[in-house]
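Handing you a structure now.
Note that one protein chain of the assembly has been removed; the remaining protein chains are unaltered in position.
Note that the chains take the letters A and B in the order they are written out, and that residue 1 is the start of every chain.
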Amino acid sequence: MTAAGLFYLCQCISFWMVTMNAWLEPRYVAWIWRGFAMTLVLSASVIVCATLLGFALALARSARAAALRRAAAGYVLIFRNSPLLVQLLFWYFGAAVLLPDNVMTWLNTPHAVTLGPVTLDWPTFEFVAGWFGLTCYSTTFIGEEFRAGMRGVRGGQYQAAAALGLTRFATLRHVILPQAVRIATPPLAGQYMNVIKNSSLTMAIGLAELSYSSRQVETETLKTFQSFGMATLLYIAAIAAIEVALLIWQRRGAYQSGGSRFVRPGGS
Amino acid sequence: MSAPDWLPILRYLLAGAFPAGPLGGVALTVALTLASAVLSALLGLAGGIALVMTRGALHMLLLAVVGFFRAIPVLMLIFWTFFLMPVLLHIDVPGLATVVCALALIGGAYLSHSVQAGIVALGDGQWQAAMSLGITHAQALRHVLLPQAVRTMTPSFVNQWVSLIKDTSLAYIVGVPEFTFLANQVNSRLMVYPAQIFLFVGLVYLVLCGAFQWAVTRLLAGTFDAGGQTRSR
Partner (left out) sequence: MKTWTRSAAVLGLLLTLSGVAHADRLDDIRKAGVLRVATFDSNPPFGFVDPKTNRIVGLDVDYARAVAAKLGVKLEIQPTNPANRIAFLKSNKVDLVFANFTITDERRKEIDFSTPYFASGTQFIAKKGVLKSPQQLGSLRIGADKGTTNEQQVRAQFPAATIVAYDDTPFAFAALRAGNVQAITQDGPKLVALLANVPDKEKYEIPPFTISNDYEGVGVPKNEARLLSVVNETLVNLEANGNAAKIYDQWFGPASKAPLPRLFRIGDPQKS
């Protein structure tokens, strides 16, 4: 019975696939690859900036000055509780109206920077707005992960460091932060994966990343399955790469610290 | 623009063209969120329990499916459910249902992980004690493990549901007339107030998320404290 059902299912799927058109033309495939490159560049720059800023935010949240703590809490409240799409639309359309005209003109004229053999082109305003909005949004979540990591360090560590006569700064630098970062790394990897997924929203402000490119291909060729399928596979590949990197990091860490045990309920 | 001019716009943003047309605006956002929240909670519970109970190939398959839904961007999944579900199944699926489906699948995948983590965190002892009492797996889950696990799972549920409110804004891409879509319509018509309109939209979402978080935390705390469990401070 099972075999018959499976066979029938396979027949239906293959019939449906045969009626599909052929694969996309090379120039459309090239569009999608370019979009993927843009996604990777955007995600990488956001990840770097948001990690640094998120770290600063986490420190600000546990600072001694109350004003700084409140400001940081306010920042998190605002940027965590509004949709990223609305934030991007605000930065691209709203802020563009608020900024004075000459600033906008400067942002929109291409300035090329030459570093030796490499010429960096000035990014488009779409990229700048997308990068800015995405960084502001991701900083809140990454900051929270760092904060959770710092809280995860046991109180005894602070006391032991004090007993050794370390200053507050030295305690943070040599004792607390290395442990906090180790605790925070798996959820941080999760947030990095979110950055890649959230970059898809920049299609609404005209940035030619992967979702935008696959939509372009889809509206011109009308081959929905192929264009969205390729984009989905590329996203999953990028996410899986981070997952694999995390696994390698964890394996290395496990060997170094003697490993950990998993307990499954219900016996074997 | 004077105050009376803003009032009909505000009303439009809050409820869409209702009752002259379909429900829209903030009212539709709330409706979408509630529908997706309930559905994702059910999927999450089912998925989490399945992850705990299964072994071998089926477990691997479940992990792959849950992993897929956690890896795909919400926007892409909305495209898939919107464009391809009706073509595949030849059922007339209204735009609303496709968005609810997409959000519920992704929410369910995240919640499955939380539910599984919550149950596993209880440790072997509870399972073995329940087994030694002679009750079935299903009864053990329902009466012993889940009530305890819900306590650790609550923050994840609250976080996931609050982010659902934000994710409903993506329904704008497929023409569902929820709040962000209507705000864009109004912005396109007025043309010269983008900053004010989007700030207002952000503020409303802020209020919605805050209110929802408060309500859900109260609801879950109330339901599961009624069982008489002692709270340690």
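Criterion: contacts are C-beta pairs under 8 Å (C-beta built on N, C-alpha and C of every residue); 3 or more make two chains touch, one makes a residue touch a chain.
All figures in this text were calculated on a predicted structure; none of them were measured in a lab.
A.B. asks: Omitted chain: which shown chains does it touch?
C.D. replies: In the entire complex, chains touched by the missing one are A, B.
A.B. asks: Tell me which residue among A:45, A:157, A:185 or A:216 touches the hidden chain in the full complex.
C.D. replies: A:216
A.B. asks: Could you list which residues of chain A touch the chain missing from the display?
C.D. replies: 1-2, 5-6, 8-9, 11-13, 15-16, 93, 96-97, 101, 104-105, 108, 124-126, 204, 206, 208, 212, 215-216, 219-220, 222, 224
A.B. asks: May I ask you to list the residues on chain B that touch the chain which is not drawn?
C.D. replies: 8-9, 12, 16-17, 20-21, 82-83, 86-90, 92-95, 173-175, 177, 184-185, 187-189, 191-192, 194
Everything below uses one rule, namely that only the chains that are shown with their structure count from here on.
A.B. asks: Taking each chain's centre as the mean position of its Cα atoms, how many Å separate chain A from chain B?
C.D. replies: 21
A.B. asks: Per the contact definition, I'd like the list of chain B residues that touch chain A in the complex.
C.D. replies: Checking each residue of chain B against chain A gives 52-53, 68, 71-76, 79-80, 83-84, 87-88, 119-120, 122-124, 126-128, 131, 137, 162, 165-167, 169-170, 172-173, 180, 183-184, 187, 192, 194-199, 201-203, 205-206, 209-210.
A.B. asks: Help me check something: in the complex, which residues belonging to chain A touch chain B?
C.D. replies: On the chain A side, the touching residues are 16, 77-78, 81-87, 89-90, 93-98, 193, 196-198, 200-201, 203-204, 211, 215, 224-225, 228, 231-232, 235-236, 239-240, 263-267.
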